[in-house]
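The other protein chains are all here in position, but one chain of the complex has been omitted.
Chain IDs A and B follow the sequence of writing; residue 1 opens each chain.
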Amino acid sequence: MIRNVRAAYLMLSPTLVWLLIFLVVPVGMIAVISFTTNLGFGGILYEFSTEAYRLAFSSLYAQAIWQSLWWSIVATVICGVIAYPFAYFIAHAGKWKNLLLLLVMVPFWTNLLIRLYSWIILMNNQGVINNILMKIGIIDEPITMLYTPFAVIIGLVYGFLPFMILPIYASIEQLDKTYLEAAEDLGANPVKTFLTVTLPLTFPGVLSGTIITFVPAVSVFVVTDLLTGGRLLMIGNVIRDAFLVEMNWQLGSAISLLLMILVLISIVVLMKFTSSEDDSSLL
Amino acid sequence: MNRRWGLAANITFLLIFLAACGGANESATTAEEENNTNQQELADELYFFNWGENIDPEILEDFEKEYGVKVVYDTYSANQEMITKLSSGTVSYDIVVPTDYFVQQMIEEGMLQELNMENIPNFENIEGEFQDPSFDPENKYSVPYLYGSIGIAYNKEKIDKPDSWDSLWNPEYKDHVTIQETPREGVSMALQKLGYDINEPAEETLAEAKSSLSDLKKNILAYDSTPADKLINEEVWIAQVFSDQAGVAIGENENIDYVLPEDGGMLWMDNFVIPKTSKNKYTAEVFINYMLEAEVSKKLTDAIPSSNPNAAAKELMSEEQINDPASYPEIPEKAVFFEYLEPTELGKMNQIYKEIKVE
Partner (left out) sequence: MREGTRKTLFIFTLLVFAFFYIPILVLMVFSFNDSKIGTVWTGFTFDWYIRLFSNSQIIDAAFNSLFIAVVTTIISTVLGTLAALTLHRYGFPGKRTVGFVFYIPVVIPDIVLAVALLVLYSFLNVKLGLATVIPGHVVFATSFVILVLLARLAGLDRALEEAAKDLGANEWHTFWKVTLPLIYPGILAGALLAFTISLDEFVVAFFTTGPGSNTLPVLVYSMVRRGVSPEINALSTILILAVVFVIAIVGWRMNKMNKQEGEV
């Protein structure tokens, strides 16, 4: 670790200035707005009010937040379980790894809405999956997949899997094979090598992946809209509706700020539990 | 020294960036002043902000050819999105298309310019019953574009013809019902079913509506504003739908029909308006007038399934178009337009919907 304050800030300054102008200042304005008085339809009266926070602390939103967190955790764990071996294979594909990585990303260059429509076609009661399963004779009655939390999880996993794959790939790719060979030479079995050498060495990737999968998943709203026929709510739906249906900027801002604080705290806790003296984590 | 210089360079860069973003439209303020004088010259460009999939692009091209005005065309998916963007003052459009009570709201917020009807002689093509609407008396600010109703689409093979909203509550239709995803439409249906005025929700009537919707939840497959696909594949037997969605479904599956319930059903109408920030009012009026020409309006109907309030255009339509049960159904006396509600009242309706969903 080099202590050169001037050099550090010089290198950070472009990014910091950009974020200051386009993130910190506007979000600060939003924070101020959350304490103003709602005139309805996007109207803002600059008079101090905590009404939005009173509304935000209702049990309704707590329920929506709880559901969102729970589904996102499940989806993140599934993403991790799928992404790790997948990234491991790609990282060991030699020359082909960059092409394979590109192939992972290509589906995500098409519009999310029409990809979710595909899932509707696949999962609905008269859909492709049910038809195939009934033809083979595994089931007699169609299974209801859409409109359920199952559909939400599928949607989240499908939407965020590459967010997990990329950072894990980036850290597996540089794994020094000599360590692994050393472990094997010392007579460690593959499982033990994996658990004691590979996984700890690539843990920063898993951690980054977890954060950039879990956090955006919490506030998504298209997935619940399309795959559950609006039957289920995530906190993203609540925030979107506050801004775009009710045009209550105060309420939307207040819920968002509370959600952000909650998520940031959980990241800090996650870091505290996982990070060693290592400087890879930011907080 | 070094660091300070670096920061300064960064800030300068960003300011230049911001200036470049804004530079193109610097002339905005001067143009606004001209607006007050009665300009009768066509502008080079017309900025038109419309609902997505709400026009035949050929109409825009024809207008461009005929008048030599380039139409800059953008789309939105909700009135609120359009209003949020307009009222921020960061964009200016010459024509936008709000739905009924949003017109009223925009008038009250002082966002609209009064129309000069001398430039829109084709207004007389609009059927009498759609002139002078409750949300804009005497059409001072708005001209009808397309309209429709909210009623019941159902599958003739699966169920009997429904006569009121109450049919959606029939336990035999469990898991084969959809209602609108937007709270106001859904809650209003419950209010109407219970015999209340949808435009005057009171605390007690809303509470009743809520428990009624909560009973309905058992039957509901989805809260869906666009259930045409589910009607077509017969997953859904009965649905609260916008008439144009019903029209699409009928077009693909002949078992489907559309009726307005005895309780009345709701009406909606999209309207042309000219925002205060428009710099090309005259051109906008010429365009609105063009859109009201019988042939142009007929062309719109060929492409878009909503109902057309243009009597002259209706004369040009085919039998099939006129007899379409979704576009021109029997409209009961009791059918009503949505009117402006206080934000707190709308807020309560939204709350009801969310509470039912997380129950």
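As a convention for this text, a residue touches a chain if its C-beta (ideal position, glycine included) is under 8 Å from a C-beta of that chain, and two chains touch if they have at least 3 such contacts.
This is a predicted model, so every value here is computed, not measured.
**Student:** Just to verify: which one of A:Leu39, A:Val77 or A:Leu112 makes contact with the chain not shown?
**Tutor:** In the complete complex, the chain left out is touched by residue A:Leu112.
**Student:** Looking at the full complex, which residue from A:Leu39, A:Ile73, A:Ile120 or A:Met134 touches the chain that isn't shown here?
**Tutor:** From the options A:Leu39, A:Ile73, A:Ile120 or A:Met134, the contact with the absent chain belongs to A:Ile120.
**Student:** Contact with the hidden chain only, please: which chain B residues?
**Tutor:** 17-18, 20-22, 24-25, 28, 47, 49, 51-54, 57, 72-77, 81, 84-85, 88-93, 225-226, 228-229, 232-233, 244, 248, 252, 304-305
**Student:** In the complete complex, which positions of chain A touch the hidden chain?
**Tutor:** Looking at chain A, the ones touching the missing chain are residues 1-5, 7-9, 11-12, 14-16, 18-19, 21-27, 29-30, 33, 82, 85-86, 88-90, 92, 95-96, 98-99, 101-115, 117-122, 124, 128, 158, 161-163, 166-171, 173-176, 190, 201-202, 204-205, 207-209, 211-212, 215-216, 219, 236, 239-240, 243-244, 249, 252-253, 256, 259-260, 263-264, 267, 278-283.
By definition in this document, only the chains that are shown with their structure count from here on.
**Student:** Hey, how far is the Cα centre of chain A from the one of chain B, in Å?
**Tutor:** About 34 Å, centre to centre.
**Student:** Considering the complex alone, what residue numbers of chain A touch chain B?
**Tutor:** Against chain B, the touching part of chain A is residues 6, 9-10, 13-14, 17-18, 21, 38-43, 60, 63-64, 67, 120, 124-126, 147, 225, 228-233, 238, 241, 243-248.
**Student:** Spell out the residues on chain B that touch chain A in their complex, using ranges where they run on.
**Tutor:** 2-3, 6-7, 10-11, 14, 78, 80-81, 83-84, 87, 105, 109, 178, 181-183, 220-224, 229, 233, 235, 342-344, 346-347, 350-351, 354-355, 357-358
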